[in-house]
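Removed from the display is one protein chain of the complex; every other protein chain stays in position.
Per-chain numbering from 1; labels A and B assigned in written order.
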Amino acid sequence: MIPALFLIALLGVPLTNIFQRSFDVGTSFEIAPQVSIAFSAAGQALVSTVLATCIGLPIAGVLATHSFKGRAFTQALVTVPFVLPTVVIALAFRELLGSALAPGFLLVVIAHTYINLAVIVRIVGATWQQLDPRKVTVARSLGASPIRAFITVTFPELKASISSAASVVFVFCFTSLGVVLVLGNSSTRTLESQILRETSLLLDFPTAAITALLQLVLVSCVLLLGARTSLKRTSAVPTLRFTRLRPASSKAQRSYVFVIATIACSLVLLPLLSLAYASLHNSAGWTLQWWSSLASVDSGTTRLGSPLGAIGTSLRYALLTGVVAGFVGVGAAIGVLTHRLGRAVALIALAPLGISAATLGLGLMLAYGRPPLDLRSSDVLIPIAHSIVAVPLVIAVVLPTLLATDRRFAIAASSLGASPTRAFFTAYGPILRIVMIAAGGLAACVSLGEFGAASFLTRSSDPTVPVQIVRLLQRPGEQSFGVACALAMVLVMGTIALVAGIDALGKKRWVR
Amino acid sequence: MSSLLSKITLTIAISSSLLLAACSSSQQQSGPASVTLLTHDSFVVSEALIDQLKTETGITLKITTAGDAGAMVAGAILAAGSPSADAMFGIDNTLLTKAVDAQVFSSFTSKNLDSVIPELKKDTGNGVVTPIDYGDVCVNIDDAWFTKHKLAKPTALDQLTSLTYRDLLVVQDPATSSPGLAFMLATIAKYGDRWTKYWDKLNKNGVKVSGSWTDAYESEFSSNGGLYPLVVSYATSPPAEIVYAENPKPTKPSTSVLTDGCYRQVEFAGVLRGSGNEQAAQRVIDWLLSESVQADVPFSMFVFPARANTPLPEVFTKFAAKVSQPLQLPASDVNANLKNWLSKWGQVMGR
Partner (left out) sequence: MSQGLELRDLNIGYTSTLITANLQVCDGITVILGPSGCGKSTLLSTILGSVPALGGSLLLNDVEITSAPIHERRIGMVFQDPLLFSHLTVLQNVMYGLRRLGISKTLAAKKAAELLEWVGLLGYETRSIQELSGGQAQRVALARALAPEPAALLLDEPYSSLDAELRTRLAAEVAELLRSRNVVAVHVTHDEAEARSITSEIFRVAQASLERVTK
């Protein structure tokens, strides 16, 4: 309950401000262009979601059900695209596919799939990992081939988390900004880019407010749909068991695992490799000069802080976000399970997902930009903004897993005399720990890559690495481009390390 | 049950946030000897000059950035009268009118205003801002490409619609790119009511529209491996290419500039109304127009100093194009018609 109130307080004020401001709109306002943009954005988001789900599911499955050499690396690698700033991803894709594909629908969809693979793999994977593999064995013993067993036994148990993950991916693609600006054309506009245009270019706040509200309403509908499927009690309740991941047993299984893992890593690495290539090349051939000038480039001017300093800033925000969002999100998810109004709580808490970066930025700017609550100058606004964005994601990850835990544990525990709290923690305790770490990790990743809302809010004199990369890219010269690529590679490697580290934390598993 | 844990967590979270807020707000509220300058992501100045400011006036300069110029101005408008900074730098002629109307600035122009080049002296938004630098957005030309293909380089904006230059020009979407917007405004300034016809012809002549300067310049421009030898960029891009080239640096640029159809962008600075630190903020604006800072401007931000007779670096004097008749629209015109113009542009270009 209380975490939900926390969010309402933080969100309600900016939203009310947006709502109020929208009434100031003049008589010349037309809704038609916004609606047509909404339609085409929805189409793009749908295709991106389907593609991401189709590619993400096998990867999630392989990571969730088998141990194999390089599993930790693959898991961390798949999350990296999600964390990288969209400008870096767009740059990498332009390098890789620029000559083959013109900006437009296809390129945008590919980039979106690339970025959101992590969402599918993480959310569905978290539940998949908790499934009892013996059920598949039983199905097999009853005559089901591996594919049949998946369709009839595993998939129904994953429906809730797939629905949850897919709706999140849809929302991200629908409200996409960076990718659409760089890799898209007129057919791929989103309402988000409209809001940006109205706020920063036309300085027309009432219209911006209306567009923001329109987007909010549409996105909330999608999230409600996803949540409904996820929260339905009558849908499959998988039996959970904590198991040590076993390596693939048969030759066929081993080949399958190998192929999928290799494909996954290649897909993720390709654009990154093109970035690495650009950072190590100049017109003459291979070179290390971009890397060696990382420390010295633009020294003596205010343009770039030290890369280390920027990484430190980003990490600080990320850790703060991870902790806050982890606790609040899990708390809200628990609220769903334990309170009568639980469902309402969950839906309210999921709302921020629909509040895109630009909307959030606009709202916070409108609301908190003036006294008495002048938080603009403090560092705390960015982690707050990041947390608001991250908490729904945390809930989306945590909820299906918690729902899946056999509630009979709790009942059994209390029948043996444990108090309700004790019974709760007996049933959910071990899962909670794993899930909180995974969720907090994802929240931290969101913070690291979050670049949009921050630009509306940042009053920071500590530029983060993404900001530095953007600055470099906005000026001509080989050096600017080369060093930007080198800096992007620093971000990539740092991200892999961070994600792998967080994963290692949550690794402990019990054997029953 | 779990609410206890939540309560504790929440209390900690909220109280530490408020504590942090209290601490840092009091820090950022500028004391008598410090000034907070609000600016955009592209602002750069040599640290030595900031130190010099401190030595000479005792003022510590704090710089806070707020995204691009548009985001910065939007925030300032919403906070008019109770700003979080003392002065602002980086607002340009496109955004000026709305900010002035919203009374973002207090009446002040720098005492150094007289030393500014004559064309800019009157640009003060009715006495609230001071011009600090200017740049010209022009079509850049890949000389090497034209030599190789034995084609004459274009010398006038009109020529871009002719078959000779078919499929050779890349521009940026004016709604998402500042130089793109400037180029559109240039065509409006030059062609008046016929500007949409010009764009229609450009469109039929195969002009490519890119979403950002980075994309157009770094990827599409033939000088950087793309297919288009004509790109909308800045008059200072050719010398910038030399400065930021790898070693050994070339002695002359491989690109040049089409001086017809350039649009002038001017950047201003102003004191924010209601900050309570006006005196010190005014000193900072004077400092921005001082000889040393103005001399630093070319290499830092690749724009031209507003101050007359400022010595320019050699790459600038040799290779930066001299634009004799830059185009410029009055700020109030832009303010009144921008939405309409963007919409028309979108219709003509199919975007």
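Note that contacts are C-beta pairs under 8 Å (C-beta built on N, C-alpha and C of every residue); 3 or more make two chains touch, one makes a residue touch a chain.
Here the structure is a predicted model, which means the values were calculated and not measured.
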Query - Chains still shown that are in contact with the chain withheld from the display - result: A
Requested in this report: Please pick, from A:54, A:102 or A:138, the residue that touches the omitted chain in the full complex.
Outcome: A:138
Query - Residue in contact with the excluded chain [from A:12, A:70 or A:156] - result: A:156
**Report entry** In chain A, positions touching the absent partner
**Finding:** 132, 134-135, 137-146, 148-149, 152-153, 156-157, 234-239, 246, 249-250
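As a convention for this text, only the chains that are shown with their structure count from here on.
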Report summary line: Distance in whole angstrom between the CA centres of chain A and chain B is 33
Query raised in the report: Quick one: in the complex, what on chain B touches chain A?
Result: 1-7, 9-10, 13-14, 17, 20-21, 23-25, 27-29, 38, 41-48, 50, 62-68, 70-71, 73-75, 77-79, 82, 84-85, 95, 98, 175-176, 181, 209-215, 217-219, 224, 226, 233, 237, 240-241, 243-247, 300, 302, 338-339, 342, 346, 349-351
Report summary line: Listed in rising order, the residues of chain A that touch chain B in the complex are 1-3, 6, 91, 94, 98, 103, 181-186, 193, 197, 199-205, 282-284, 287, 289, 298, 300-303, 324, 327-328, 331, 334-335, 338, 365-366, 369-371, 374-380, 384, 420-421, 424, 455-456, 458-461, 463, 467, 470-471, 473-482
